[in-house]
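Here the complex is missing a single protein chain, while all its other protein chains stay put.
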Amino acid sequence: MSEGESNTPIKYLSEDTQTLCQRCKIEKAILISRKEHFCHNCFIRFIRGKQRKQMLDDRYKVRYGPAAEKFGTQKVLLALSGGVSSLVLLDVMSSLLQEQYKSHKGKQGFELVILNVDEFDLEALDRHVNDILPQLVSRYAPIEVDYKVLSLESYIIDQNMLQKVLLSKDFTALQSSIELDKEYTVTDILKLCPNKSSVEDLLTIMYDELILRTAYLEGCETIIYGHSMTRIANEIIALTVKGRGSNIYQAISDHTVHFRGKEFSILFPLRDVLYAEVVAYANLEDLKEFEVKSTVVKSKITKNLTIRDLTTNYFSQLDATGYASTASTVVKTGEKLGAPQVSHEMGSCQICGVYIYQDAKEWLRRITVNDAAPVETEEEKEYVELYKETFGNPEEADVTNSKPVNICYGCIVTLGGVKQDTGFVWPVKNKEEDGERPLSNIYSFNKQDILDEYILTDDEDEEGEVVDGQHI
Amino acid sequence: MGFKVKVEFLGGLDVISGGVREHKLTIPLEEGEATVKDLIENITKTIIADPKDIPVFIEDDTVRPGILVLINDTDWELEGMEDYVLESGDVFTFTSTLHGG
Partner (left out) sequence: MTEIKPKKVKLTALCELCHSRKAVMKRPKNLQKLCKECFYKVFETEIHHTIVDAELFKSGDKVAIGASGGKDSTVLASVLKTLNERYNYGLELVLLSIDEGIKGYRDDSLATVKRNQVQYDMPLEIISYRDLYNWTMDEIVSCAGIRSSCTYCGVLRRQALDRGAAKLGINHVVTGHNADDMAETVLMNLLRGDTARLEKSCTILTQSAGSPIKRSKPFKYTYQKEIVLYAHYKKLDYFSTECTYAPEAFRGTARELLKSLEAIRPSCIMDIIYSGEHLVLAPKKKKTTTSYKKNRKNVATPEESEVNADGSVSLKRKTEFKDGNRCEKCGYLSSNRICKACMLLAGLEVDRAKISIDNNTAVDGAAKLTKTLEQLSF
């Protein structure tokens, strides 16, 4: 895809440009961003400044005295996919830690933990993220960055939680227990999805929860995502399209989430940085060599794409056609949104966990009539009889062992079109107790494992002690 | 060799065929061998007057979203869409659902 170097919000200046940087007025400018000429260092500082502004809270600063006691050791979990944005976020965060380290004699405001949910097979990536991690992390010495790699499969904590879910013609979702003659993997579940956009939607739900679980296990109070402004705008439109508009105000704002009795801050520190600026930063800081990409070229045929593919393409087209300011407009609009009114208490969705503001199935029933026109002629009556003989009476479907699932509009849409015979399988959130199942042994790799592989003969390292990345 | 089908352009789509709404089209293939894909190709070659109008009708090698296709008055989505096998005497109706409401 042409991320269009020419017409995007960033304009690169040619080597022989003599214009000076408007910030330092010393160095030669190398690019124009937001109508301003920047040199290399000033542009990097400019982008880093955007993150600093988003994380001004005391808990991310080096603390002394009472403040130090109040906050204890803060840990920040960074969700890293290996894409440009998360690499840039890592770089920006590490630079902050390095500055703190320098000016506070080796002290730092927080500890950084990287979490990667392994998408190697799913997205057909060109390499494993855990292969780049040691070298990537070593860039930021003497800062120590811990990392964990999580298999998507760990989303299913316990096979006993899995329920068969079916959506009836009148939009009621029903769950029933499944015969455990086989184990379901996440991959199996995704195969039951009616289309690619549904897969994409469910993956988002899984990633978010896996990241939360890791934050819980690692004692991280803060979770940060690398979403650029462009990505957040894209997310706002995609949520709208998926029927999840009521959740925009939460999903794209810096907010807190309660999970297993703890509170987590979720932040998007690059929310003021355009995607084109993220790419420019990655180029300037030599992060591109670490970028992990899919080996599959995105189809050009609309039918093969997902909702997020289409909205992503839309925003890059806007960038290229002179409507680049749209992303910022959309984000500003999204940030003004609040919680919709609730007519009566609906609880949370048992599939994705969001708060439900309106009975979605009632809404859908009123605008989706299922009454047939009268059967009149003899021929028509014969067809009805023939149909019943062959397929059984559709009105007598077996729902005896089923119980209803509280489901939000977005999940009804995602499950729409699931085949009635196979049904859908999901760890339905039934009781609080599910939320208390132990979350042990979820990592497929952590820093220690990877280091162990490097130190083949010398295996005397003590358990539990984290070895600094630079020692490799 | 070859058989005839009827093609209609409605909902203002006749702009791409010089204002003519109904066309008799000879498909230069054996009956049973040609699909809607061949029909579309044939339409772009023989009916669409101005090549600039092809994108009004085609996108991603198929009929553009927003154009409703009926095969013998039945939604083509029920007939296999591009893979429907043409029969002699079939009527294909292309209607723009875009604005002008």
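First chain written, first letter: the chains are A and B, and each begins at residue 1.
Here, contacts are C-beta pairs under 8 Å (C-beta built on N, C-alpha and C of every residue); 3 or more make two chains touch, one makes a residue touch a chain.
Quantities reported herein were computed from a predicted structural model and do not represent experimental measurements.
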Within the entire complex, the undisplayed chain is in contact with A, B
Across A:Ser246, A:Gln350, A:Ser402 or A:Asn446, the one contacting the chain not displayed is A:Ser246
Out of A:Thr8, A:Thr311 or A:Ser402, the sole contact with the unshown chain comes from A:Thr311
Missing-chain contact, candidates B:Thr26, B:Thr46 or B:Asn72, resolves to B:Asn72
Filtering A:Lys102, A:Lys293, A:Lys381 or A:Lys403 for touch with the omitted chain leaves A:Lys381
Where subunit B meets the chain that is not shown, the residues are 10-12, 15, 64-66, 68, 70, 72-75, 77-78, 91, 93, 95-101
Against the hidden chain, subunit A presents residues 169, 195-197, 236-237, 239-246, 248-249, 302-303, 305-307, 310-311, 314, 317-318, 321, 323, 326, 329-330, 332-334, 336-341, 357-358, 360, 363-364, 366-375, 379-381, 383-384, 386-388, 390-391, 394, 409-410, 413, 416-417
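The rule is simple: only the chains that are shown with their structure count from here on.
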Between subunit A and subunit B, the Cα-mean centres are separated in Å by 42
So, in the complex, the side of subunit B touching subunit A is made of residues 59-61, 65
Subunit A contacts subunit B in the complex at 300-303
